[in-house]
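The structure is given below, and queries will be raised subsequently.
Note that one protein chain is taken out, while the other chains of the complex remain in position.
In order of appearance the chains are A and B, and numbering begins at 1 in each one.
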Amino acid sequence: MTEPLLSVQNLRVEFPTRRGILTAVDDVSFDIQPGEVLGVVGESGAGKSLTGAAIIGLLDPPGRIAGGEVRLKGERIDNLPPDALRRIRGRRIGMVFQDPLTSLNPLFRIGEQLIETIQLHSGMNAAQARDRAVSLLVDVGIPAAERRIGAYPHQFSGGMRQRVVLALALAANPELIIADEPTTALDVSVQAQIIALMKRLCREHHVAIMLITHDMGVIAETADRVAVMYAGRIAEIGPVRDVIKHAQHPYTQGLMGSIPTLTADAERLTQIPGSMPRLTAIPAGCAFNPRCPHVFHHCRVVRPELLPAERSLAACWLHDAKARVSA
Amino acid sequence: MIAHLIRSLLQGILVILAVGLIAFSMFRFVGDPVASLAGQESTDADRAELTERLGLNDPFPIQFVRFLAKAAQGDFGISYRQARPVADLLAERLPATVELAVLSALFAFIIGVGLGVYAAINRRGLVANAVMVLSLVGVSLPTFLIGIGLIYLFAVELRWLPSFGRGDVLRFGWWTTGLLTETGRKSLVLPVLTLGFFQLTLIMRLVRAEMLETMRTDYVRFARARGIPERRIQFRHALRNTMVPVVTIVGLQLGSVIAFAIVTETVFQWPGLGALFVNAVQFVDIPVMAAYLMFVAFVFATMNFLTDFVYVLIDPRLKA
Partner (left out) sequence: MSIASQPGNAEAPKGLLARAWDSDVGYSFRTSPVAIAAAVVTIVIILATTFAGFITPQNPFDAATLNLMDGFTPPGEAGAGSGMKFSLGADSQGRDMYSAILYGSRVSLLIGTASVIFSLLLGVTLGLVAGYIGGQIEALIMRIADIQLSFPAILVALLVFGIARGLIHPSLHEQMTFIVMTVAIGLSNWAQYARTVRASTLVEKRKEYVDAARVIGLRAFPVMIKHVLPNVAGPVLVIATINLALAVLEEATLSFLGVGMPPTQPSLGTLIRVGQQFLFSGEWWILLFPSAALVIIALSINLFGDWLRDALNPRLR
């Protein structure tokens, strides 16, 4: 198997507060292959955005990485000094945020913002950078790019702005883009366009994408593999088709059951009773155990690791024959 | 954009009219202009004649309009106390206040922005915290105490600078300036520092707050995510965005610096409009009070309009 582009091992993100230390991301591990799209899905507060921020080194204090490793092409990047980390940002790992309106500085023309990023990461002069900026805009589908490069962000619509944001993220040819809810702030019709664009760019530029979202539909459309996060941990990770059609973790099964479909006959959507625990009150053992319909004694005592479950991995004792016997 | 400016202009005019109403009402209802002007020896007939001559028997709106018309020409009547045309008093004292106000505003702006940016960037540094504490003390120190303190230090103890007055001034037409003489310049130092200090603390806190706010925005995060160096983010991105609201607020502040000068002028016996106003209040010299109010309102409305104008120029979102 090829060496993974990004390798996250036992990542832990903590927030020291006066009530004690909150662990927002708890022992999370996954890999991303070059050119692949990994979806990271979960409810609000599950720790998805923090994982992305930790990888690129943009955790807001007092949050900090308290354990684990992040490796880019085999080299550790989580313990780099700030300056070295900064050089990686943009050049090797890019990030895209949720709201395209606030992601762009309203006082600068988009051309200026593009050229600045391009020149920072390459040795181009102004004219070359401008040409590249125009070609990037064409690439992301901005019509009349040559003319609109002098426009201000507020002169674009939401979807167009997100395209500009993608252009900016791609400006230095990174190998990985972390996209944090890139379509959430957009209209549904525009969402589809942006998703298609991201898929195309991913293919053409051979860029891997870590797609963070709470929208399973987007994942189904775009991702190759998906990781389902719950209470700061990974509940299940595997190829998209498998996770969606044959979910191996009771939480994922609950999620899938709660998505309305046109063809299903159900009168009532499946609901998972209860809600995701707050960071200050995570249960012992498996975090999902109070809500799980298949819970047994072992679940309440020992936290499950990611265990092989058909073609995926699931953090659930149902997939460990020995544990089930001891129930 | 044009609509915005026109609206701003109209609002300014409205403010002037409203203040004019207050000023005029003062004339009509506070004190007795006839008694003040006619003196104690006048007869009833004299007073009646004076009342008619002053137009005080006409209906309120007509008097108001007449008042405004005269005000527009700079005619505010005669000072009750000094028996001179108010316009002359104003012209005499205006240059002193203007010089003081403009110089103190410049001082406050330059130092205030510098310190504010520094305090925002080096949030936890010792110097930044000292600066913030100083600004807090500045808010607790009334202007007159600062003035007195400076006088004590520089005039009494060190004897470097004079403690009152403008020094020697040169006259150009009706304008007088202290900038061209040595004693004039020396006399300006302490008052400018005093008047500027309060503005400086305000600007400093404002710049720091705005800058910190800007550094938390999504576009700054995105810039970091693109690998842009922190210094560049601070000075090219964040500073630019910070200055937009700062310039707006500072511009509005400028409109009232003239009024802020009241206390400073009193402490330093600076022969300006502020000292004139305090005097007028003590002796209920209505014409002078009214004239001062109108003048301040006029300056305020003008600065407001200019600030709106500049704001439209520097924020591309309004250009559409």
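As a convention for this text, a residue touches a chain if its C-beta (ideal position, glycine included) is under 8 Å from a C-beta of that chain, and two chains touch if they have at least 3 such contacts.
Note that the structure is predicted; figures quoted are calculated from it, not measured.
Participant: Need a quick check: the contact residues on chain B for the chain that isn't drawn.
Facilitator: Missing-chain contacts on chain B: residues 11, 15, 26, 29-31, 136-137, 139-145, 148, 151-152, 156, 252-253, 255-256, 259-260, 262-263, 266, 277-278, 280-282, 284, 286, 289, 293, 296, 300.
Rule of thumb we're sticking to: only the chains that are shown with their structure count from here on.
Participant: Report the inter-centroid distance (CA atoms only) between chain A and chain B in whole Å.
Facilitator: Chain A and chain B have C-alpha centres separated by 54 Å.
Participant: Spell out the residues on chain A that touch chain B in their complex, using ranges where they run on.
Facilitator: Residues of chain A touching chain B: 56, 58, 86-91, 94-95, 97, 99, 102-108, 116-117, 120-121, 152, 154-155, 165, 168-169, 171-172.
Participant: Which bits of chain B are touching chain A when the two form their complex?
Facilitator: By the definition above, chain B touches chain A via 217-219, 221-230, 237, 240-241, 244, 315-317, 320.
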